[in-house]
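The excerpt is restricted to a subset of chains, each kept in its original location.
Chain lettering (A, B and C) follows the sequence in which the chains are written, and residue indices restart at 1 in each chain.
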Amino acid sequence: MRALYAGRFQPFHLGHLEIIKEILTTYDELVIVVGSAQYSHTVDNPFTAGERIQMITESLDEYNISNPVYVIPIDDIHRHSVWVKYVESLTPPFEAVFSNEPVTARLFKEAGYTVNRTELIRRKEWEGTEIRRRMCCNEDWKACIPQAAARIIDQVDGVTRIKELARSDKLK
Amino acid sequence: MRALYAGRFQPFHLGHLEIIKEILTTYDELVIVVGSAQYSHTVDNPFTAGERIQMITESLDEYNISNPVYVIPIDDIHRHSVWVKYVESLTPPFEAVFSNEPVTARLFKEAGYTVNRTELIRRKEWEGTEIRRRMCCNEDWKACIPQAAARIIDQVDGVTRIKELARSDKLK
Amino acid sequence: MRALYAGRFQPFHLGHLEIIKEILTTYDELVIVVGSAQYSHTVDNPFTAGERIQMITESLDEYNISNPVYVIPIDDIHRHSVWVKYVESLTPPFEAVFSNEPVTARLFKEAGYTVNRTELIRRKEWEGTEIRRRMCCNEDWKACIPQAAARIIDQVDGVTRIKELARSDKLK
């Protein structure tokens, strides 16, 4: 059986990894939706979909997760009523949905899916906003994410990117 | 003579109905623009354009309004300079415009239309934000809207929808 | 029970009218989808969605059809996999679909709808391409369409429009 797990993964961190491990105790295949795929180069969405897909793929490899996993970029289309159908057209079929985001959860529920909230598994420091804050403030962010993800962030000089982008917000 | 009345109708309520009745004392035909048509499933825009169109049509029937009325969904296109032309391409011709929204009013005015503000007719409790708040808080919202509109909201389980969506905002 | 009837209505003609009458012997409400809504001012799609909606509404009035009818403009979105969901988000619910177009038929069928082909009811001269050809060639086109539709075409000077547009094709 195949499950779908949706997130933005800005960046992919150990909390995401734990959820994936947990899902794979019940399901043998997984579709990972890399949401808000079109956004990058903002403080809240610093990384491109390609960078995030690579982080996820190499992190799963780092942790020896060998189940069939589809990692699919999905744009926000700002027309909620068709978004689930849009996802379905870009993925193989799935039986259950895991998401922490109320709109995503509601939309899949109205489409007839069983939706599982993922929030209980998350911890305080394994959280995107916190990790991006640490990157801006020269605090330790590498402890929160897989080594493979950190390596990719370094390759694209992600810390400089996020610091320069943060000047936008300070100026406003 | 035909008038145009533009709103979001999230949901259609008795204030809208009074404005329509008032307009129809002067004009015999009406184009109702269901604006922001692409948005749904958010706290501010919970209902789809289809649900809103059905609310309006069945409410007008409930109140025995039998004038020719065109109910047309119109997207926000985020290019204000062409929006009036966009509306004109999706509706029959109209002679006057009724709207409570300053941008809408300004755009139609620059296009040469007579624009009538509708705000004086509105009351405190006949207001979209207030009605959506009541739906979230288990207060009486059915008193503010036509029975036909309430019936459609019940059919799509609108109260559960808006409550679940509201969790997004609380989490942020 | 409510049915959906999808077409381009370039222009609305007596064949469409006969199909609508036929549908209304079984269904008491009707959603008329004015497809390819964004296109106008081409030889194949000369009329705007607004002009087509007015043609349909006034023709139904001319023939004293008083059932509840929703006339809704729907864009071609060039992403077939989500089109039915897109239609559903802009219309009230419907139980059956009538269409003459194989793609439309297939899409609604895959979405679980009963689809009825409408082609048998159509005649040779009640056909969009033929009517547009007659408009270009100064032949009798008014016999093929309701008087209300002809009146609207005259009001927008539709015959001159289609003749001028036809020069595009001749030049290529």
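Definition applied: contacts are C-beta pairs under 8 Å (C-beta built on N, C-alpha and C of every residue); 3 or more make two chains touch, one makes a residue touch a chain.
Because the structure is predicted, anything quoted here is derived from the model rather than measured.
All protein chains share one sequence; of the complete assembly in this entry, 3 are displayed, while the total copy number is 6.
The criterion applied here is as follows: only the chains that are shown with their structure count from here on.
Chain centroids computed from C-alpha atoms place B closest to the centre of all protein C-alpha atoms shown.
Matching the C-alpha atoms of chain A with those of chain B calls for a turn of 120 degrees, to the nearest 5.
Ranking every chain by how far its Cα centroid lies from the centroid of chain A, the top place goes to C.
At the interface between chain A and chain C, over half of the residue numbers appear on both sides, which makes the contact a same-residue one. Centroids built from CA atoms put chain C at 26 Å from chain B.
In whole angstrom, the spacing between the mean C-alpha positions of chain A and chain B is 36. Distance from the chain A centre to the chain C centre is 44 Å, each centre being the mean of its Cα atoms. Residue positions 40, 48 of chain B are each in touch with at least two other chains. Chain B makes touch with chain C in their complex at residues 37, 40, 48-51, 53-54, 57, 61, 68, 70-73, 88-92. Contact residues on chain A toward chain B in their complex (touch as defined above): 78-81, 101-103, 105-107, 109-110. On chain C, the positions that touch chain A within their shared complex are 79, 81-82, 84-86, 88-89.
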